Structure formats: structure tokens, C-alpha cells
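One protein chain omitted, others in place.
As written, the chain order gives the labels A and B, with residue 1 at the start of each chain.
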Amino acid sequence: MRDKNLRQRVLIGLIVGAAILLAICVGGLFCAEAAKTSDFTRKNLPPCLTYPFGTDWLGRDMLARTLRGISLSILLGIFAAAVSACIALLLGIAAATLGRTADAVITFVIDLLLGIPHILLLILISVALGKGFAGVAWGVALTHWPSLARLIRAEVMQLKESPYIQIARKLGKTNWYVARKHMLPHLLPQFLTGLVLLFPHAILHEASVTFLGFGLSSEQPAIGIILSESMKYLVTGKWWLALFPGAALVMVVVLFYAAGENVRKLTDPASVHE
Amino acid sequence: MKLELNQVSYQYKKENKKILENFSLSMGDTERVGLIAPSGYGKTTLCKLIAGYLTPDSGEILLDGRRVSSYKGYCPIQMIWQQPELAVNPRLRMREVILEGDEVEPRILEALGIEKAWMDRFPTELSGGELQRFCLARALGKRTRFLLADEISTMLDLITQSQIWNFLLKEVKQRQIGVIAVSHNQALLEKVCTRQVRLDYAIK
């Protein structure tokens, strides 16, 4: 890795990361049944060769449950982050281009949302929408866009003043042309970095809301559910119930975070030619 | 065609100082007018007003009797900026930069010494002088009637300055394009302009 340049390292990192995530998702698909099957003959087994993550008090395979839970989280994260990033892009551009009133309203909403703790608002939205997958997904999606929206708004504001855009207008170019040729190429890197960095947030918040009982329902093997249920058994020494799912969650979050950081590094002028 | 400025005044919102007050000028499309004033006397602001980047607080700027600000689409008055590096999008190839102009003739590119190989480059891969040639070509589209040159050769070497201005003089004479030139270089203005206007007298 030492002799590779930044872009090559990032590329390799992204491929490896994507492969791991894909493997988890595919694994999760196949484990749907195994994650639910209970078998009292293999209750409370510590990690062994057959069950590397052990089994729980109902004899369910923890590896299958973890894979299933993580893939559920990734799915939800992708959905929530994508929706969030799109909201950010639209509102950011709208604030910067639709005049002073629109800007004032959107900026006010951004400030308002940033002022309320994420988790509180998330719980409110989730409960209002009847909890479950939809509740959490919308909750996360609707709470995570403000900081990115603010970034995009500032970027567009600055772009609007740049001489080359002013010149393009005097050359008779349409708004659509200016947006497509001049603004998008500048916003895309920002947008992508923001999108990737939203994943870990979305996943963590999903897990915590679920852990607190305001998210996914308890039949679903979500990471939050697994962790909150395992709390009861931790005191009796069944460490594996919490350790492996928790570690898996942290790993996925770190993976996404590293990917986002790398994408940022590629577009940051301070490191773009490393 | 005739370009007229009637009693134009302008001041920036935040500052209380008037940049321009009741400035008038009338010029035809065979004229080349040099603007002289010390820095801080609003030469660039005046260019931006005439080219329609800014609107005057009072007074009017007319092109053949029609307000410049009423032109939608291509503006017949084009301005060339002092720093070509800021006037082109760093993420567009030069081919696309030229396409932004109004059907710029290949003849112009050739006369400006723009080489074919430059068209595939990004702005960061060209020197200031080369970029300024592109900006010039882009502003010399079919419908351009007046050209504002705001210190266009200040940051260039003397040979490039001479190349650019010699080309420009030939081109505007041939196409009857009027020119307003801003430069701190008195000798240059004397060489390229038909008359000169002092801006600091216009402000009391």
C-alpha cells in the first residue's frame, strides 16, 4: 500500500469496503429463516465452531441474527441517507436561488432542526408514523439533512457570485445550462461525501432508537433489538449476546466513515494531489 | 450602433461613498474609448454597469435607445475581465468554454493563436495569457456589438499584450465593434484608443 498513491489507496479501500458490505447484505438475505428458528436443544451456547457467535436463550443462531440485523440496518441507512441527502440538495439549492424569503424560511428550519437533539426529533417522528421500519426510516431521513443543506446552500451562494457564472448569464445561457454545466460539477463531490458520511449516522441512530424501544418492532432481528434484549442476559455472563452484534455494528459504521473521509480527501484541495 | 450613458449614478449598498455620480458618455461603434482614473474611482464598476452585471441607482444605459438591462439572452455588450483565471470554470474543458460564446468563428481562434491541442485542456493547464485569449474569443461571438476591456492585459507579459491588442484592433475595425478600454498604462491607451475620458472629473 505504501507505494500506491492516494487515489489508488482510496479505490482499493472502497472496493474492499463495498465487498464486505455486500457480503453482509447477501448473507443477511440467506439468514432470514435461520435468524428466526429457535431450537431449545442448543440454548445459550457460547461461541463454538458450529455457532461462531453463539446462540441465545431461545436457541437462535447469533451469527444469523447479527447478519440479518446488520443488513437491515444497512438497508435502512441507505434509504435514509439517500432521502436525507436529496432533501439537503433540493433545499440547499432552493435557499440559495429562490430569493430572500425562501432563504429565510429554509435557514430558519435548518437552525430549528439543528437546535433540537437529533434523537428526540427522531423518536417523535418515528412514533408519529407508527414505529416499525417506515417510522424509523422516515425519522432518520427527515432529521439528518440540515447540516448538509447548509453546506450546499453556502456553496451555491458562492458559486452564484463567481465571475464565470455571471459571464455565462450574459452570454445568454439558461438557468438550466448554468445549473448543469457550472453548479452540478462543483456540488457533486460535496454531495457524495455528505451522502456517504450520513450512512454511519443513520445506522447508529436507527440502532439507538430501536434500542430505546421507539423503533423497529421486536419480531425483527434489528441490531437495536438484539442489543436491548441481550442486556437482560449480560449479568448472567452471556457476553457473546452483546459483544458480537455490537462489534459488527461498530465495524460497519467505521467502514462507512472511512469511505466518506476518503472521498472527502480526494476532493479536498489540501490533499487532492497526494 | 450607439451606446449612451445618461446621468448614471451608483453606490455599493454597504458603503456610503458614491462610486459614480451623474456620469454621461455617448459613443459610436467605430470608437474606442479609453477610461482613465486612479484606482478606487470605479472603473471596473462602470464596466460592470455598462455590461449589465449591475444596475445603476439612477440614470440609464441605452444601446440604440433601448435599455441594456432589458436585453434577455445574449447581451450585445460583452465584458472581458482582468483575471482570466476567474472568468472560466476550472472544471470545464476549453472546448466547452468556447462553445459558451455565440458561434465563435474558427477564424478568430486561429488569429488569436489558440492551438488545437489547448481545446482539450482544463483551465489550470493553461497560462494566464492563453486563458485570456480564450476569454477574448468567447466574448467575440456573432452578436457582440460593444466590448469592454477591463485591464485585460495587466497580468500578461508585454508580448502577449501586444499580440492580443493588435488582433483586437483589427477585429473590431473590421466588424464595427465599439471598445471601451480600461488600463493604467497611458502609453497603451494612446496606442489603441480613438479618444480618452477621465473618470475622476466626472465625480465631484
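Note that in this section contacts are C-beta pairs under 8 Å (C-beta built on N, C-alpha and C of every residue); 3 or more make two chains touch, one makes a residue touch a chain.
Assume contacts and distances are computed from a predicted model.
Enquirer: Which of "Nickel import system ATP-binding protein NikD", "CidA/LrgA family protein", "Membrane protein" or "Electron transfer flavoprotein subunit alpha/FixB family protein" is the UniProt protein name of the chain not shown?
Expert: The record for the missing subunit names the protein "Nickel import system ATP-binding protein NikD".
Enquirer: Considering the full assembly, with which of the depicted chains is the omitted chain in contact?
Expert: Per the touch rule above, the missing chain touches A, B.
Enquirer: Which of these touches the unseen chain: B:66, B:95, B:184 or B:198?
Expert: The missing chain is touched by B:184.
Enquirer: Provide the residue numbers of chain B that touch the chain removed from this figure.
Expert: Against the left-out chain, chain B lists 37-40, 82, 85, 113, 117, 125-131, 151, 154-163, 165-166, 184-188, 190-191.
Enquirer: Please output the residues of chain A touching the missing chain, sorted low to high.
Expert: 5, 7-8, 11, 270-274
Definition applied: only the chains that are shown with their structure count from here on.
Enquirer: Which of the residues in chain A come into contact with chain B in the complex?
Expert: 162-168, 170-173, 181-182, 185-186
Enquirer: Where on chain B does chain A make contact in their complex?
Expert: Answer in residue numbers: 51-53, 72-75, 78-79, 81, 83, 86-89, 91-92, 96, 100-102, 138, 141.
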